[in-house]
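Only one protein chain is missing; all other protein chains are in place.
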Amino acid sequence: MLTLAGIAKRFGGIEALTGIDLAVPAGSLLGLIGPNGSGKTTLLNVVSGFTAPDAGEVRIGATEVTGWPPHRIARLGVGRTLQHPRVFSRLTVLDNIRGDSRLSAGEAEALLDRFGLSAQRGRLGDELTIGELRRLDLARAVARDPRLLLLDEPAGGLTPSETSAMADLLSREVLPGRTGILIEHKMDLIAALCPCVVVLDFGRRIAEGAPSEVLRRPEVVEAYFGTEGADA
Amino acid sequence: MAHDLAQNTVDGLMTGSAYAMLALGFTLIFGVMRRLNLSYGPSIMIGAYLGTLVHLQFGMGAAVVALVTVLGAVAAGFYVERLCFAPMRGQAATASMVASFAIWMQLEELATLLLPRHSYPFPALIARPPFEIAGILIRADRLLTLGAAIAAMLALWLLVHRSRFGLALRATARDRATARHLGIDVDRIGLIAFLGASALGGLAGMLVIAADQQITPMFGMWATFKGLVAMMLGGLGSIPGAVIGGLLLGVVEAHGQWFFGPQLRDLLVYALLFLCLVLRAGIGAGVPSAERRI
Amino acid sequence: MEPHLVGVLTNIGMIAFVALSAYLLLLVGEISFGQQAFFGIGAYAAGIGTAVLDLPLGLALAIGAIAAAIGQLALALPTFRLRGLYFAMASLAFAEMMRIVLELTQFQVERDGELVGPNGAEGFRGIRYIFERGIEPAEFLLLVAALLAATLALLAVLERSRFGRRLRMVGEDELLAALSGIDVFRTKLAMAAAAGALAGLGGGLYAHASTYIEPRLFDVMLGVHSLAYGLIGGLGTALGPLLGVGLDIGLLESTQMFAGYRMIVFGGLVAVLLIWRPRGLLDERLLHRLARIGRR
Partner (left out) sequence: MLDVRDVVTAYGKIEALKGVTLSVAEGRITCLLGPNGAGKTTLMYSIAGILKPRRGRIALKDREITGRAPDQVVQAGVALVPENRLVFPQMSVRENLTAGAYLRRDRAGIAADMERMFQRFPRLKEREGQLAGTLSGGEQQMLSVARALMSRPRLLLMDEPSLGLAPLVVEEIFRIVTELNRDGTTIFLVEQNAHMALKVAHHFYLMEQGRVSFSGTPGEVEEAEVIQRAYLGSRRAD
């Protein structure tokens, strides 16, 4: 469904991504983890067209989309949420969901209902809490019924109970029938939702496998916690 | 023909030196605040009108008139900064720009309320006939403007690159947040830069008006446009760029006027400005404008 | 109706078009200091239509609107990838160029033993269509009002539509809009064409109401006013710019209130409003609140 081959990106003197190969089969959710600054969000930006890679190829289905502008990629059926969720603060929550889609007001309200935002439908976008923002961001990403979802820390800043509600929401309303990439620091969420994770460190792929197994690997632990080699 | 070209070029450099000073003022404000002050010319004009008033009412001489002009421009600049820039730090840069345009209209009307006739005499700084060097006519007061522009550029460059204040100025221009981490009061730095720019503009305006020996309410728009075009030609936000942009504008205008007449000259200048904006490149130092700050 | 009042209302109606054109661009997040140019292009093109080419008024107004739309597209194509300050400055430079071009435009023909048509900086005399046809000022006001009402109705429908949401999305956050599959650049180009057409239509009406136009009328002061009307009146609805025009022309200019101080009041008003209500009196928040009350 989504195939990345040899993706590389430099910002000034810093190699943000180096030779990333990745394949997400249709219908599965790939977890993307790694310490801060390891290149996870940059990778999503490459897929969604905000950042043109210096080298490599992005394919969605059979279509090569490398270097396409974001709106064309979105129209191909790609939905994206943002690490720091943004909303249209001058539109109501309902209109945020309807956006440029062809959803009728009724359909949009049904969608809000499924995401637990019915009560907020008439509010302006900037009157929401972080939990509501995350859900709105997610609802907007699925409003156009995308085939591929790119989720950037959907549980970031949420309390434990909000996080488990988010996990329910993801597995109930968002993920069925879709392919996706999930960036998340909360490993419970990754373990619950992703059969397979890829670990990035310094813009390189350092591990891949089932979450429970990968998280035990020494190179992954080291990437997260730093070297123990100093006195070892 | 060769003589005409030489004379035009010299005339252009003389006029261009005034443009360069105006562009330096714009650059100082834009460099630190990343904002355009469209009221720049009109606030200089307020200073010049106050100077003229002092001249007409009390018969003061050139020195006092010059001082009043500069101080008036600084006072008007203070008003503009407090109303259009200080309260809008959190908003988009365009909010300040539009507000400063609104204040432009205010200041222009204020000037005509102070002195309602279309034009008034302004005392000359140097009242002596032009002299000739190698067949080229040179006016002493224009030469003074050129000298002042060079001095202003050097002084500004030294201030920015060699003083403690200049360091804070550059830090603020580069990265306001980090400058604050280091304990720099960025709002105060901005205000001081703004007032400095107004003083520089007042000086430039005074030299231009004294050379013309008259002032009209059109001066505000003239000064804003010339300063802006010169800064943009120079590539937005660099000190040498502003000076080169100003001199270049003067020379292009002088030749344009000679060969095509005043209307096509202006058309040429606006077309040049438009092109610079579209290509987002100044002629100044050949560096893309977005990358360069003070 | 009293002739003075007819004149003021006609004026408000015509200027409303150029204010609406600046408003449409503000909706998609672009600040233009150059809408006067398209008002001017419309005025000249429509004036040439009736006075020189002897076309009917409707056709001439349409030509004016189309010419202005093309002009605005010519500005937008190379500049809409610039943001904020750069676009505003480019629009100003473009408008000044257009004004000088109008000053250089000579296109006179002899009609009834008299030269009519644009005569450079001397201006363009003899756009006498409505006088020759014996159209009363009140009737002309009716025409202006009808066209304005039709425009506002169209905009009202548009703003409630999917396309209306698309505009506000582009205006607030281009990145987020692109994430929703919106082609930001093309949306803005469409708005530019519409804005040019509206300004051109207003200009065409203006040329016929005043019979005489000159390049100097289309200077930057007109552009700033057009922009300010939306920012004063509010960007939440197309009625915002209309309110702005009404306040300025209806209140400040025609009643001679603050005579001699009008610009001081107007300029100060704009600056203070930009601090206090950055999106004008009738902003999105107020309209939203009104809509909530209305629903109850």
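The first chain written gets the first letter, and so on, giving A, B and C; residue counts start at 1 in each chain.
Keep in mind that, in the parts below, a contact is a pair of C-beta atoms (placed from the backbone, for glycine too) under 8 Å apart; a residue touches a chain by one contact, two chains touch by 3 or more.
The model shown is predicted, which means the values in this text are computed figures rather than measured ones.
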Discussion item. For the chain that was dropped from the view, give me its touching partners among the shown chains.
Written reply: A, B
Discussion item. In the whole complex, not just what's shown, which of A:21, A:109 or A:127 touches the removed chain?
Written reply: A:127
Worksheet entry | Omitted-chain contact residue, chosen from B:34, B:89, B:139 or B:180 | B:180
Response to the item:
Contact residues on chain A toward the hidden chain run 12-14, 35-37, 126-130, 153, 156-157, 159-160, 164, 185-189, 191-192, 202, 215, 222, 224-230
Worksheet entry | Footprint left on chain B by the chain that the document does not show | 164, 167-168, 170-171, 174-175, 177-185, 293
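Here, only the chains that are shown with their structure count from here on.
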Item to complete: Using the contact definition from the top, classify how the chains connect: line, ring, star, complete or other.
Response: line
Worksheet item: So which chain is the furthest away from chain B, centre to centre on CA atoms?
Response: A
Fill in: Per-chain CA centroid nearest to the all-protein CA mean
C
Worksheet item: Using CA atom averages as chain centres, what separation in Å is found between chain A and chain B?
Response: 50
Practice prompt. Let me have the rounded angstrom distance from the C-alpha centre of chain A over to the C-alpha centre of chain C, please.
Written response: 44
Worksheet, complete the sentence: Per the touch rule above, chain A residues touching chain C in the complex are 48-50, 69-72, 74-75, 80, 86-92, 95, 98-102, 122, 124, 140-141, 144
Response to the item:
In the complex, chain B touches chain C at residues 35-36, 83-84, 87-88, 91-95, 97-99, 101-110, 113, 221, 228, 232, 263-264, 266-267, 270-271, 273-274, 277-278, 280
Worksheet item: How about chain C: which of its residues touch chain A in the complex?
Response: 162, 165-166, 168-169, 172-173, 175-184, 236, 279, 284-285, 288, 292, 295
